[in-house]
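One structure follows; several queries about it will come next.
As you look at this complex, bear in mind that one protein chain is not there, while each of the others sits in place.
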Amino acid sequence: MNKRKVTLAAAAAGVLTGATGLSLLAMPAGAGQPPSLPPVAPETLVEQVLTSEPGAFGGTIEVDNKLGLPAIAEIPQLADGKHSGRVWTDGNGKMRLALPNGQSEQTIVDDGTTTWVWNSADNEVTKSERRADKPDAEPDAKAADPATAAKEIVGLTKEFSDISVDGTARVANRAAYELVLTPKASEKTLVREVRIAVDAELKMPLRVAVLTNGTAEPAGTVGFTEINVGPQDAKLFEFTPPANAEVTTPEAKEREGREKRPEAGVEQALRGEDPQVFGTGWDTVLGARIPTEAMTQVPAEAQGLVDRFTKEVSGSWGSGKLFTTKVATVLIADDGRVVAGAVPEQVLFDTIGQVK
Amino acid sequence: MITRQLGSEVRWMLRRPRTLIGLFGLVLVPIVISFGIWTADGDGGGPGIAAILRGNGMVVPIFTLFLSLNLLLPLVASIWAADGLAGEAQHGTLRGLLVAPVSRVRLLFVKLFGLTAMSLFAVTLMAVVGIIAGTAFLGNDGMMTLSGTTLTTAEGLLRIAFFVVLVTFQMVAVGAVALAVSATTEHPLVVQAATMTSIIVFQVLGQFSSLDWLHPFLITTGFPGLVDVMRDPIPFDQISDSTLLAGCYLLIGTGLAAIRLVTKDS
(Lines give C-alpha, C1' and ligand atoms only; values in the text may rest on other atoms or scores of the structure.)
Protein backbone atom coordinates (compact mmCIF):
# COMPACT_ATOMS: atom_id res chain seq x y z
CA MET A 1 0.00 0.00 0.00
CA ASN A 2 2.70 2.41 1.05
CA LYS A 3 5.00 1.61 -1.80
CA ARG A 4 2.26 2.27 -4.28
CA LYS A 5 1.39 5.54 -2.61
CA VAL A 6 5.04 6.58 -2.56
CA THR A 7 5.36 5.76 -6.24
CA LEU A 8 2.25 7.70 -7.10
CA ALA A 9 3.36 10.65 -5.00
CA ALA A 10 6.80 10.63 -6.61
CA ALA A 11 5.30 10.43 -10.09
CA ALA A 12 2.87 13.25 -9.32
CA ALA A 13 5.75 15.31 -7.96
CA GLY A 14 7.64 14.67 -11.19
CA VAL A 15 4.73 15.86 -13.29
CA LEU A 16 4.33 18.91 -11.09
CA THR A 17 8.02 19.75 -11.29
CA GLY A 18 7.91 19.45 -15.05
CA ALA A 19 4.87 21.68 -15.29
CA THR A 20 6.40 24.24 -12.96
CA GLY A 21 9.59 24.15 -14.97
CA LEU A 22 7.65 24.81 -18.14
CA SER A 23 5.96 27.84 -16.64
CA LEU A 24 9.26 29.12 -15.28
CA LEU A 25 10.85 28.77 -18.69
CA ALA A 26 7.91 30.55 -20.25
CA MET A 27 8.11 33.46 -17.85
CA PRO A 28 10.25 36.32 -19.03
CA ALA A 29 13.37 36.60 -16.95
CA GLY A 30 12.34 38.76 -14.04
CA ALA A 31 14.24 41.96 -13.42
CA GLY A 32 14.61 40.95 -9.81
CA GLN A 33 14.98 43.21 -6.87
CA PRO A 34 16.63 46.47 -7.85
CA PRO A 35 20.00 46.66 -6.12
CA SER A 36 20.61 49.28 -3.46
CA LEU A 37 23.46 51.56 -4.41
CA PRO A 38 24.87 54.73 -2.86
CA PRO A 39 23.21 57.82 -4.34
CA VAL A 40 25.06 59.59 -7.10
CA ALA A 41 24.60 63.04 -8.58
CA PRO A 42 23.32 62.91 -12.17
CA GLU A 43 26.03 65.26 -13.40
CA THR A 44 28.75 63.10 -11.86
CA LEU A 45 27.26 60.00 -13.46
CA VAL A 46 27.16 61.65 -16.86
CA GLU A 47 30.78 62.69 -16.52
CA GLN A 48 31.74 59.20 -15.48
CA VAL A 49 29.88 57.70 -18.42
CA LEU A 50 31.63 60.00 -20.85
CA THR A 51 35.06 59.31 -19.45
CA SER A 52 34.64 55.61 -18.80
CA GLU A 53 36.80 53.21 -20.71
CA PRO A 54 34.79 50.02 -20.99
CA GLY A 55 37.87 47.96 -21.77
CA ALA A 56 37.55 44.39 -22.88
CA PHE A 57 34.29 42.60 -22.55
CA GLY A 58 32.13 40.01 -24.19
CA GLY A 59 28.41 39.74 -23.96
CA THR A 60 25.04 39.17 -25.46
CA ILE A 61 23.01 42.10 -26.61
CA GLU A 62 19.32 42.12 -27.07
CA VAL A 63 17.60 44.67 -29.22
CA ASP A 64 13.91 45.07 -28.58
CA ASN A 65 12.59 47.09 -31.41
CA LYS A 66 9.10 48.55 -31.49
CA LEU A 67 9.91 51.39 -33.82
CA GLY A 68 7.34 50.36 -36.35
CA LEU A 69 9.92 49.90 -39.08
CA PRO A 70 9.06 47.81 -42.10
CA ALA A 71 10.67 44.41 -42.27
CA ILE A 72 13.42 44.67 -44.83
CA ALA A 73 14.74 41.37 -46.06
CA GLU A 74 18.36 42.49 -46.18
CA ILE A 75 18.50 43.76 -42.62
CA PRO A 76 16.07 41.66 -40.62
CA GLN A 77 17.71 42.82 -37.41
CA LEU A 78 15.91 46.12 -37.90
CA ALA A 79 12.44 44.64 -38.11
CA ASP A 80 10.14 44.95 -35.12
CA GLY A 81 10.69 42.39 -32.43
CA LYS A 82 13.51 41.04 -30.35
CA HIS A 83 16.85 40.31 -31.83
CA SER A 84 20.01 39.37 -30.15
CA GLY A 85 23.62 39.31 -31.05
CA ARG A 86 26.88 38.72 -29.36
CA VAL A 87 29.70 41.17 -29.12
CA TRP A 88 33.28 40.90 -27.99
CA THR A 89 35.78 43.71 -27.78
CA ASP A 90 39.32 43.91 -26.53
CA GLY A 91 38.83 47.56 -25.60
CA ASN A 92 41.42 48.68 -28.14
CA GLY A 93 39.35 48.83 -31.29
CA LYS A 94 39.30 45.15 -32.06
CA MET A 95 35.87 43.66 -31.99
CA ARG A 96 33.75 40.80 -33.07
CA LEU A 97 30.04 40.83 -33.61
CA ALA A 98 27.87 37.78 -34.21
CA LEU A 99 24.37 38.45 -35.46
CA PRO A 100 22.25 35.35 -35.75
CA ASN A 101 19.48 35.56 -38.28
CA GLY A 102 17.31 32.52 -37.94
CA GLN A 103 19.64 29.65 -38.57
CA SER A 104 22.13 31.77 -40.45
CA GLU A 105 24.65 34.10 -38.99
CA GLN A 106 26.42 37.27 -39.88
CA THR A 107 29.79 37.66 -38.28
CA ILE A 108 31.66 40.93 -38.27
CA VAL A 109 35.25 40.91 -37.13
CA ASP A 110 37.39 44.00 -36.83
CA ASP A 111 40.94 42.86 -36.19
CA GLY A 112 42.31 46.38 -35.91
CA THR A 113 43.29 46.79 -39.53
CA THR A 114 40.70 44.92 -41.49
CA THR A 115 36.98 44.46 -41.12
CA TRP A 116 35.61 41.13 -42.20
CA VAL A 117 31.92 40.65 -42.74
CA TRP A 118 30.90 37.03 -43.10
CA ASN A 119 27.42 35.93 -43.99
CA SER A 120 26.71 32.23 -43.71
CA ALA A 121 23.59 32.50 -45.84
CA ASP A 122 25.54 33.24 -49.00
CA ASN A 123 28.90 31.84 -47.87
CA GLU A 124 30.55 35.15 -48.58
CA VAL A 125 33.17 37.28 -46.88
CA THR A 126 33.40 41.01 -47.42
CA LYS A 127 36.79 42.37 -46.55
CA SER A 128 37.46 46.05 -46.07
CA GLU A 129 40.72 47.62 -45.05
CA ARG A 130 40.24 50.26 -42.44
CA ARG A 131 41.02 53.61 -43.85
CA ALA A 132 42.77 56.18 -41.75
CA ASP A 133 40.19 58.89 -42.43
CA LYS A 134 37.26 56.63 -41.52
CA PRO A 135 37.88 55.04 -38.16
CA ASP A 136 34.30 53.88 -37.86
CA ALA A 137 34.57 51.27 -40.52
CA GLU A 138 31.44 49.54 -39.48
CA PRO A 139 28.95 51.98 -38.06
CA ASP A 140 26.31 49.26 -37.76
CA ALA A 141 28.59 47.38 -35.46
CA LYS A 142 29.25 50.38 -33.26
CA ALA A 143 25.61 51.30 -32.96
CA ALA A 144 24.72 47.79 -31.87
CA ASP A 145 26.91 48.07 -28.82
CA PRO A 146 24.84 49.74 -26.09
CA ALA A 147 27.91 51.12 -24.38
CA THR A 148 28.99 53.08 -27.41
CA ALA A 149 25.50 54.02 -28.48
CA ALA A 150 24.70 55.41 -25.06
CA LYS A 151 27.91 57.37 -24.89
CA GLU A 152 27.10 59.05 -28.20
CA ILE A 153 23.60 59.94 -27.11
CA VAL A 154 24.78 61.35 -23.83
CA GLY A 155 27.54 63.32 -25.47
CA LEU A 156 25.28 64.85 -28.05
CA THR A 157 22.32 65.72 -25.91
CA LYS A 158 23.39 66.38 -22.37
CA GLU A 159 23.17 70.13 -22.80
CA PHE A 160 19.66 69.92 -24.12
CA SER A 161 18.28 67.57 -21.53
CA ASP A 162 17.20 67.49 -17.95
CA ILE A 163 19.31 64.82 -16.36
CA SER A 164 18.30 62.74 -13.38
CA VAL A 165 19.01 59.43 -11.75
CA ASP A 166 15.85 57.39 -11.37
CA GLY A 167 16.67 54.55 -9.03
CA THR A 168 18.65 51.46 -9.83
CA ALA A 169 18.24 48.38 -11.95
CA ARG A 170 19.80 45.00 -12.49
CA VAL A 171 20.99 44.54 -16.04
CA ALA A 172 22.83 41.45 -17.26
CA ASN A 173 23.11 40.51 -13.61
CA ARG A 174 25.03 43.67 -12.77
CA ALA A 175 23.98 46.54 -10.54
CA ALA A 176 23.27 49.71 -12.46
CA TYR A 177 21.99 53.27 -12.01
CA GLU A 178 19.11 54.36 -14.20
CA LEU A 179 20.24 57.61 -15.80
CA VAL A 180 17.36 59.47 -17.40
CA LEU A 181 17.76 62.13 -20.09
CA THR A 182 14.60 64.11 -20.68
CA PRO A 183 14.62 66.55 -23.60
CA LYS A 184 14.09 70.09 -22.37
CA ALA A 185 10.65 71.54 -23.01
CA SER A 186 11.97 73.71 -25.81
CA GLU A 187 13.08 70.69 -27.83
CA LYS A 188 10.72 69.77 -30.63
CA THR A 189 11.34 66.04 -30.61
CA LEU A 190 9.45 62.78 -30.72
CA VAL A 191 11.57 61.47 -27.88
CA ARG A 192 10.08 61.72 -24.41
CA GLU A 193 13.03 60.36 -22.51
CA VAL A 194 16.04 58.13 -22.82
CA ARG A 195 16.84 55.81 -19.97
CA ILE A 196 20.37 54.56 -19.68
CA ALA A 197 21.32 51.86 -17.21
CA VAL A 198 24.86 52.64 -16.12
CA ASP A 199 26.97 49.95 -14.52
CA ALA A 200 27.58 51.04 -10.94
CA GLU A 201 31.13 49.78 -10.91
CA LEU A 202 32.45 50.36 -14.42
CA LYS A 203 30.21 53.32 -15.24
CA MET A 204 29.64 51.67 -18.55
CA PRO A 205 26.15 51.90 -20.07
CA LEU A 206 24.50 48.48 -20.07
CA ARG A 207 21.13 49.32 -21.53
CA VAL A 208 19.54 52.14 -23.44
CA ALA A 209 15.79 52.54 -23.73
CA VAL A 210 14.14 55.22 -25.82
CA LEU A 211 10.65 56.26 -24.82
CA THR A 212 8.53 58.34 -27.13
CA ASN A 213 5.58 60.58 -26.61
CA GLY A 214 2.33 58.81 -26.14
CA THR A 215 3.60 55.32 -25.27
CA ALA A 216 4.47 53.78 -21.96
CA GLU A 217 6.61 51.00 -23.41
CA PRO A 218 10.01 51.91 -24.82
CA ALA A 219 10.02 52.25 -28.58
CA GLY A 220 13.41 50.68 -28.62
CA THR A 221 15.73 49.04 -26.13
CA VAL A 222 19.28 47.96 -26.63
CA GLY A 223 20.94 46.23 -23.75
CA PHE A 224 23.17 43.49 -22.55
CA THR A 225 21.44 40.36 -21.34
CA GLU A 226 24.76 38.88 -20.40
CA ILE A 227 28.17 40.41 -20.04
CA ASN A 228 31.53 39.31 -18.83
CA VAL A 229 34.05 42.02 -18.34
CA GLY A 230 37.69 41.21 -18.72
CA PRO A 231 40.17 40.11 -21.35
CA GLN A 232 38.65 38.09 -24.16
CA ASP A 233 40.16 35.27 -26.13
CA ALA A 234 42.46 36.88 -28.69
CA LYS A 235 41.37 34.37 -31.30
CA LEU A 236 37.97 36.01 -31.37
CA PHE A 237 39.46 39.07 -33.03
CA GLU A 238 41.04 37.16 -35.85
CA PHE A 239 39.27 36.02 -38.94
CA THR A 240 40.42 33.65 -41.61
CA PRO A 241 37.98 33.35 -44.47
CA PRO A 242 36.73 29.75 -44.80
CA ALA A 243 38.46 27.80 -47.51
CA ASN A 244 35.59 27.69 -49.93
CA ALA A 245 34.00 31.05 -49.22
CA GLU A 246 33.97 33.86 -51.70
CA VAL A 247 35.93 36.92 -50.59
CA THR A 248 34.99 40.31 -51.97
CA THR A 249 35.41 43.96 -51.09
CA PRO A 250 32.66 46.49 -50.60
CA GLU A 251 33.90 48.33 -53.67
CA ALA A 252 33.56 45.20 -55.78
CA LYS A 253 30.09 44.64 -54.42
CA GLU A 254 29.13 48.15 -55.32
CA ARG A 255 30.45 47.76 -58.81
CA GLU A 256 28.35 44.65 -59.24
CA GLY A 257 25.44 46.76 -58.19
CA ARG A 258 24.55 44.42 -55.43
CA GLU A 259 24.11 47.11 -52.84
CA LYS A 260 20.95 48.39 -54.46
CA ARG A 261 18.88 48.67 -51.38
CA PRO A 262 16.05 51.13 -51.50
CA GLU A 263 17.24 52.97 -48.44
CA ALA A 264 20.84 52.90 -49.58
CA GLY A 265 20.60 56.17 -51.43
CA VAL A 266 19.13 57.98 -48.45
CA GLU A 267 21.57 56.36 -46.07
CA GLN A 268 24.55 57.26 -48.20
CA ALA A 269 23.38 60.78 -48.66
CA LEU A 270 22.85 61.38 -44.95
CA ARG A 271 26.08 59.70 -43.97
CA GLY A 272 27.92 61.12 -46.90
CA GLU A 273 30.78 63.53 -47.05
CA ASP A 274 29.00 66.55 -45.66
CA PRO A 275 25.48 66.13 -44.44
CA GLN A 276 23.90 69.42 -43.66
CA VAL A 277 22.96 69.85 -40.04
CA PHE A 278 20.13 72.08 -38.97
CA GLY A 279 19.38 72.92 -35.40
CA THR A 280 20.96 71.50 -32.28
CA GLY A 281 20.20 68.96 -29.60
CA TRP A 282 17.24 66.65 -29.81
CA ASP A 283 15.62 68.39 -32.74
CA THR A 284 18.70 68.31 -34.92
CA VAL A 285 17.71 67.65 -38.50
CA LEU A 286 20.07 66.18 -41.05
CA GLY A 287 19.66 67.23 -44.62
CA ALA A 288 21.19 66.11 -47.87
CA ARG A 289 20.57 65.89 -51.57
CA ILE A 290 20.56 62.55 -53.28
CA PRO A 291 22.14 62.63 -56.72
CA THR A 292 19.41 62.35 -59.30
CA GLU A 293 20.92 59.25 -60.88
CA ALA A 294 20.70 57.44 -57.53
CA MET A 295 17.02 58.33 -57.34
CA THR A 296 16.30 56.84 -60.72
CA GLN A 297 18.46 53.76 -60.21
CA VAL A 298 16.19 52.31 -57.58
CA PRO A 299 14.78 49.07 -58.98
CA ALA A 300 11.08 48.90 -59.53
CA GLU A 301 10.36 46.32 -56.84
CA ALA A 302 12.41 48.31 -54.34
CA GLN A 303 10.47 51.37 -55.35
CA GLY A 304 7.32 49.42 -54.59
CA LEU A 305 8.67 48.62 -51.16
CA VAL A 306 9.42 52.27 -50.54
CA ASP A 307 5.92 53.23 -51.64
CA ARG A 308 4.36 50.77 -49.24
CA PHE A 309 5.97 52.25 -46.18
CA THR A 310 5.88 55.91 -47.02
CA LYS A 311 3.13 58.35 -47.58
CA GLU A 312 2.91 61.03 -50.22
CA VAL A 313 3.08 64.53 -48.81
CA SER A 314 3.28 67.94 -50.31
CA GLY A 315 3.48 71.53 -49.15
CA SER A 316 4.92 74.86 -49.96
CA TRP A 317 8.34 73.21 -50.05
CA GLY A 318 7.29 70.87 -52.84
CA SER A 319 6.22 67.25 -52.75
CA GLY A 320 7.75 64.00 -51.64
CA LYS A 321 7.50 60.93 -49.50
CA LEU A 322 7.31 60.84 -45.73
CA PHE A 323 8.59 57.91 -43.75
CA THR A 324 7.69 57.83 -40.08
CA THR A 325 8.64 55.69 -37.14
CA LYS A 326 8.01 56.26 -33.48
CA VAL A 327 11.36 57.95 -32.93
CA ALA A 328 12.34 59.33 -36.28
CA THR A 329 10.90 60.88 -39.41
CA VAL A 330 12.43 61.01 -42.87
CA LEU A 331 11.21 63.23 -45.65
CA ILE A 332 12.38 62.57 -49.19
CA ALA A 333 11.44 65.23 -51.66
CA ASP A 334 10.89 64.21 -55.27
CA ASP A 335 13.79 66.41 -56.33
CA GLY A 336 16.26 64.44 -54.19
CA ARG A 337 16.32 66.58 -51.07
CA VAL A 338 16.29 64.52 -47.89
CA VAL A 339 15.80 65.56 -44.29
CA ALA A 340 15.64 63.33 -41.27
CA GLY A 341 15.48 63.67 -37.50
CA ALA A 342 13.95 62.55 -34.27
CA VAL A 343 11.30 65.17 -34.79
CA PRO A 344 7.65 65.49 -35.80
CA GLU A 345 7.04 65.84 -39.52
CA GLN A 346 6.20 69.55 -39.25
CA VAL A 347 9.78 70.30 -38.24
CA LEU A 348 10.97 68.57 -41.41
CA PHE A 349 8.56 70.52 -43.58
CA ASP A 350 9.92 73.70 -42.01
CA THR A 351 13.52 72.65 -42.51
CA ILE A 352 13.60 71.12 -45.97
CA GLY A 353 13.61 74.49 -47.64
CA GLN A 354 17.06 75.13 -46.20
CA VAL A 355 18.61 72.06 -47.82
CA LYS A 356 21.06 73.10 -50.46
CA MET B 1 18.85 -8.83 -12.96
CA ILE B 2 18.19 -5.32 -14.18
CA THR B 3 21.04 -5.42 -16.70
CA ARG B 4 19.73 -8.60 -18.25
CA GLN B 5 16.26 -7.09 -18.46
CA LEU B 6 17.66 -3.97 -20.12
CA GLY B 7 19.68 -6.10 -22.47
CA SER B 8 16.67 -8.20 -23.32
CA GLU B 9 14.67 -5.06 -24.01
CA VAL B 10 17.23 -3.62 -26.43
CA ARG B 11 17.70 -6.99 -28.14
CA TRP B 12 13.96 -7.29 -28.51
CA MET B 13 13.73 -3.82 -30.06
CA LEU B 14 16.58 -4.58 -32.44
CA ARG B 15 14.94 -7.83 -33.54
CA ARG B 16 11.80 -6.03 -34.71
CA PRO B 17 11.62 -5.84 -38.48
CA ARG B 18 10.06 -2.41 -38.06
CA THR B 19 13.05 -1.11 -36.13
CA LEU B 20 15.46 -2.31 -38.76
CA ILE B 21 13.45 -0.73 -41.55
CA GLY B 22 13.28 2.50 -39.56
CA LEU B 23 17.03 2.55 -38.94
CA PHE B 24 17.67 1.87 -42.60
CA GLY B 25 15.42 4.79 -43.52
CA LEU B 26 17.20 7.08 -41.08
CA VAL B 27 20.59 6.14 -42.46
CA LEU B 28 19.45 7.02 -45.96
CA VAL B 29 18.82 10.63 -44.97
CA PRO B 30 22.44 11.79 -44.67
CA ILE B 31 23.39 9.82 -47.77
CA VAL B 32 20.65 11.41 -49.83
CA ILE B 33 21.51 14.87 -48.48
CA SER B 34 25.21 14.48 -49.24
CA PHE B 35 24.49 13.15 -52.67
CA GLY B 36 21.95 15.88 -53.33
CA ILE B 37 24.33 18.69 -52.36
CA TRP B 38 27.10 17.03 -54.35
CA THR B 39 25.05 16.94 -57.54
CA ALA B 40 23.39 20.32 -57.07
CA ASP B 41 24.94 23.16 -59.01
CA GLY B 42 25.61 26.63 -57.82
CA ASP B 43 26.01 28.00 -54.35
CA GLY B 44 25.04 26.47 -51.06
CA GLY B 45 21.78 24.70 -50.69
CA GLY B 46 19.63 27.36 -49.05
CA PRO B 47 19.03 29.03 -45.74
CA GLY B 48 20.53 28.08 -42.39
CA ILE B 49 23.07 25.32 -42.20
CA ALA B 50 22.25 24.12 -45.69
CA ALA B 51 24.13 27.14 -47.00
CA ILE B 52 27.44 26.00 -45.55
CA LEU B 53 27.20 22.33 -46.56
CA ARG B 54 29.13 22.68 -49.78
CA GLY B 55 32.67 21.43 -49.35
CA ASN B 56 31.95 20.99 -45.68
CA GLY B 57 31.20 17.31 -45.19
CA MET B 58 31.48 17.44 -41.41
CA VAL B 59 28.34 19.55 -41.27
CA VAL B 60 26.25 16.86 -42.93
CA PRO B 61 25.59 14.92 -39.68
CA ILE B 62 24.52 18.12 -37.90
CA PHE B 63 22.32 19.22 -40.77
CA THR B 64 20.80 15.75 -41.11
CA LEU B 65 19.94 15.48 -37.43
CA PHE B 66 18.70 19.05 -37.27
CA LEU B 67 16.39 18.39 -40.20
CA SER B 68 15.24 14.99 -38.92
CA LEU B 69 14.46 16.33 -35.48
CA ASN B 70 11.39 18.10 -36.81
CA LEU B 71 9.54 15.00 -37.90
CA LEU B 72 11.52 11.87 -38.57
CA LEU B 73 13.14 11.37 -35.17
CA PRO B 74 9.95 12.11 -33.19
CA LEU B 75 8.21 9.60 -35.45
CA VAL B 76 10.79 6.94 -34.67
CA ALA B 77 10.65 7.73 -30.96
CA SER B 78 6.87 7.52 -31.00
CA ILE B 79 7.00 4.14 -32.74
CA TRP B 80 9.32 2.77 -30.09
CA ALA B 81 7.23 4.20 -27.30
CA ALA B 82 4.07 2.86 -28.91
CA ASP B 83 5.48 -0.65 -29.22
CA GLY B 84 6.89 -0.46 -25.73
CA LEU B 85 3.65 -0.44 -23.78
CA ALA B 86 0.64 -0.33 -26.11
CA GLY B 87 2.20 -2.90 -28.42
CA GLU B 88 3.03 -5.23 -25.57
CA ALA B 89 -0.48 -4.86 -24.23
CA GLN B 90 -1.87 -5.62 -27.68
CA HIS B 91 0.12 -8.83 -27.96
CA GLY B 92 -0.74 -9.83 -24.41
CA THR B 93 2.94 -9.85 -23.50
CA LEU B 94 2.57 -7.00 -21.01
CA ARG B 95 0.61 -9.37 -18.73
CA GLY B 96 3.39 -11.89 -19.01
CA LEU B 97 5.95 -9.33 -17.89
CA LEU B 98 3.80 -8.13 -15.00
CA VAL B 99 3.17 -11.68 -13.79
CA ALA B 100 6.86 -12.62 -14.12
CA PRO B 101 6.86 -10.30 -12.08
CA VAL B 102 8.39 -7.03 -13.19
CA SER B 103 7.24 -4.19 -11.00
CA ARG B 104 5.44 -1.51 -12.94
CA VAL B 105 7.95 1.17 -12.06
CA ARG B 106 10.79 -1.10 -13.13
CA LEU B 107 8.93 -1.88 -16.34
CA LEU B 108 8.65 1.82 -17.12
CA PHE B 109 12.33 2.24 -16.37
CA VAL B 110 13.18 -0.65 -18.70
CA LYS B 111 11.04 0.88 -21.42
CA LEU B 112 12.56 4.32 -20.95
CA PHE B 113 16.01 2.81 -21.07
CA GLY B 114 15.19 0.93 -24.26
CA LEU B 115 13.90 4.13 -25.79
CA THR B 116 17.00 6.07 -24.75
CA ALA B 117 19.43 3.40 -25.86
CA MET B 118 17.77 2.99 -29.22
CA SER B 119 17.45 6.74 -29.74
CA LEU B 120 21.12 7.22 -28.98
CA PHE B 121 21.95 4.35 -31.28
CA ALA B 122 19.82 5.69 -34.12
CA VAL B 123 21.12 9.25 -33.78
CA THR B 124 24.73 8.10 -33.53
CA LEU B 125 24.26 5.86 -36.54
CA MET B 126 22.88 8.78 -38.54
CA ALA B 127 25.78 10.97 -37.43
CA VAL B 128 28.40 8.38 -38.32
CA VAL B 129 26.86 7.70 -41.71
CA GLY B 130 26.56 11.47 -42.13
CA ILE B 131 30.26 11.98 -41.45
CA ILE B 132 31.20 9.22 -43.88
CA ALA B 133 28.79 10.28 -46.61
CA GLY B 134 29.58 13.95 -46.11
CA THR B 135 33.30 13.35 -46.29
CA ALA B 136 32.91 11.13 -49.32
CA PHE B 137 30.67 13.42 -51.31
CA LEU B 138 31.51 16.88 -50.07
CA GLY B 139 35.02 16.59 -48.71
CA ASN B 140 36.34 17.16 -45.26
CA ASP B 141 38.52 20.14 -44.58
CA GLY B 142 37.74 20.60 -40.92
CA MET B 143 34.33 21.88 -39.94
CA MET B 144 33.23 25.32 -40.99
CA THR B 145 30.82 26.93 -38.54
CA LEU B 146 28.00 29.33 -39.15
CA SER B 147 30.25 32.03 -37.74
CA GLY B 148 32.69 31.51 -40.56
CA THR B 149 35.40 29.97 -38.45
CA THR B 150 36.91 26.62 -39.26
CA LEU B 151 37.27 23.98 -36.56
CA THR B 152 39.71 21.13 -36.66
CA THR B 153 38.31 17.68 -37.41
CA ALA B 154 38.73 16.70 -33.76
CA GLU B 155 36.83 19.79 -32.59
CA GLY B 156 34.24 19.08 -35.22
CA LEU B 157 33.78 15.51 -34.00
CA LEU B 158 33.33 16.86 -30.49
CA ARG B 159 30.62 19.22 -31.73
CA ILE B 160 28.91 16.34 -33.51
CA ALA B 161 29.04 14.20 -30.37
CA PHE B 162 27.57 17.06 -28.35
CA PHE B 163 24.81 17.52 -30.90
CA VAL B 164 24.09 13.78 -30.90
CA VAL B 165 23.53 13.95 -27.15
CA LEU B 166 21.29 17.02 -27.44
CA VAL B 167 19.18 15.52 -30.21
CA THR B 168 18.90 12.20 -28.40
CA PHE B 169 17.63 14.01 -25.34
CA GLN B 170 14.94 15.81 -27.35
CA MET B 171 13.96 12.48 -28.88
CA VAL B 172 13.74 10.80 -25.49
CA ALA B 173 11.59 13.65 -24.19
CA VAL B 174 9.16 13.17 -27.06
CA GLY B 175 9.30 9.44 -26.47
CA ALA B 176 8.56 9.82 -22.75
CA VAL B 177 5.36 11.70 -23.51
CA ALA B 178 4.52 9.07 -26.11
CA LEU B 179 5.10 6.42 -23.43
CA ALA B 180 2.53 8.14 -21.24
CA VAL B 181 0.04 7.86 -24.09
CA SER B 182 1.22 4.33 -24.72
CA ALA B 183 0.33 3.35 -21.15
CA THR B 184 -3.29 4.32 -21.71
CA THR B 185 -4.09 2.25 -24.77
CA GLU B 186 -3.65 -1.10 -26.46
CA HIS B 187 -3.34 0.37 -29.92
CA PRO B 188 0.17 1.40 -30.93
CA LEU B 189 -1.16 3.36 -33.89
CA VAL B 190 -3.12 5.61 -31.56
CA VAL B 191 0.12 6.47 -29.78
CA GLN B 192 1.95 7.27 -32.98
CA ALA B 193 -0.93 9.28 -34.36
CA ALA B 194 -1.32 11.25 -31.14
CA THR B 195 2.38 12.00 -30.88
CA MET B 196 2.88 12.99 -34.47
CA THR B 197 -0.28 15.06 -34.54
CA SER B 198 0.93 16.94 -31.49
CA ILE B 199 4.36 17.55 -32.99
CA ILE B 200 2.87 18.84 -36.21
CA VAL B 201 0.24 20.95 -34.46
CA PHE B 202 2.94 22.36 -32.18
CA GLN B 203 4.98 23.35 -35.19
CA VAL B 204 1.99 24.98 -36.85
CA LEU B 205 1.12 26.85 -33.65
CA GLY B 206 4.74 27.95 -33.52
CA GLN B 207 4.20 29.80 -36.78
CA PHE B 208 1.51 32.09 -35.40
CA SER B 209 3.09 35.09 -33.78
CA SER B 210 -0.22 35.94 -32.13
CA LEU B 211 0.20 32.80 -30.04
CA ASP B 212 3.65 33.74 -28.82
CA TRP B 213 2.59 33.34 -25.18
CA LEU B 214 2.11 29.66 -25.97
CA HIS B 215 5.40 29.10 -27.75
CA PRO B 216 7.61 28.66 -24.68
CA PHE B 217 5.46 25.68 -23.68
CA LEU B 218 5.89 23.81 -26.96
CA ILE B 219 8.74 21.37 -27.17
CA THR B 220 9.10 22.11 -30.86
CA THR B 221 10.03 25.71 -30.01
CA GLY B 222 13.26 24.36 -28.62
CA PHE B 223 14.30 22.49 -31.77
CA PRO B 224 15.66 25.38 -33.90
CA GLY B 225 17.79 26.75 -31.07
CA LEU B 226 19.96 23.64 -31.12
CA VAL B 227 21.55 24.98 -34.30
CA ASP B 228 23.69 27.14 -32.02
CA VAL B 229 26.03 24.16 -31.82
CA MET B 230 27.21 25.28 -35.24
CA ARG B 231 28.10 28.78 -34.05
CA ASP B 232 31.50 29.64 -32.76
CA PRO B 233 31.91 30.17 -29.88
CA ILE B 234 28.79 28.24 -28.91
CA PRO B 235 26.14 30.39 -27.22
CA PHE B 236 24.68 28.12 -24.59
CA ASP B 237 21.54 29.98 -23.54
CA GLN B 238 19.23 28.68 -26.27
CA ILE B 239 20.73 25.21 -26.05
CA SER B 240 20.17 25.06 -22.31
CA ASP B 241 16.64 26.47 -22.67
CA SER B 242 15.79 23.80 -25.25
CA THR B 243 17.27 21.09 -23.11
CA LEU B 244 15.46 22.29 -20.00
CA LEU B 245 12.23 22.42 -21.97
CA ALA B 246 12.77 18.86 -23.13
CA GLY B 247 13.65 17.92 -19.55
CA CYS B 248 10.28 19.23 -18.38
CA TYR B 249 8.56 17.14 -21.03
CA LEU B 250 10.58 14.13 -19.94
CA LEU B 251 9.52 14.62 -16.32
CA ILE B 252 5.88 15.13 -17.20
CA GLY B 253 5.81 12.21 -19.62
CA THR B 254 7.55 9.82 -17.26
CA GLY B 255 5.42 10.93 -14.31
CA LEU B 256 2.16 10.51 -16.18
CA ALA B 257 3.26 7.16 -17.56
CA ALA B 258 4.17 5.99 -14.05
CA ILE B 259 0.85 7.13 -12.60
CA ARG B 260 -1.03 5.40 -15.37
CA LEU B 261 0.98 2.20 -15.17
CA VAL B 262 0.72 1.90 -11.40
CA THR B 263 -3.04 2.41 -11.39
CA LYS B 264 -3.70 0.42 -14.54
CA ASP B 265 -5.61 -2.86 -14.65
CA SER B 266 -4.05 -5.22 -17.14
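By letter and in written order, the chains are A and B; residue numbering begins at 1 in each of them.
Assume contacts are C-beta pairs under 8 Å (C-beta built on N, C-alpha and C of every residue); 3 or more make two chains touch, one makes a residue touch a chain.
As a working rule, contacts and distances are computed from a predicted model.
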Undisplayed chain, where the name is taken from the UniProt record, one of "Sarcosine oxidase subunit delta", "ABC-2 type transport system ATP-binding protein", "Monooxygenase" or "Acetyl-CoA C-acetyltransferase": "ABC-2 type transport system ATP-binding protein"
Selected residue (touches chain absent from view) among A:4, A:82, A:184 or A:311: A:4
Footprint left on subunit B by the chain that the document does not show: 1, 4-5, 7-8, 12, 15-17, 91-103, 263, 265-266
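We adopt the following convention: only the chains that are shown with their structure count from here on.
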Complex contact set, residues of subunit A against subunit B: 4, 7-8, 10-19, 21-22, 25-26, 60, 86, 98, 100, 102-105, 107, 116, 118, 120-123, 125, 226, 233, 236, 239-245
Complex interface listing, subunit B residues touching subunit A: 43-44, 47-49, 51-52, 54-56, 104-105, 141, 144, 146-150, 213, 216-217, 224, 227-228, 231, 233, 235, 237, 241, 244-245, 247-252, 254-256, 258-259, 262-263
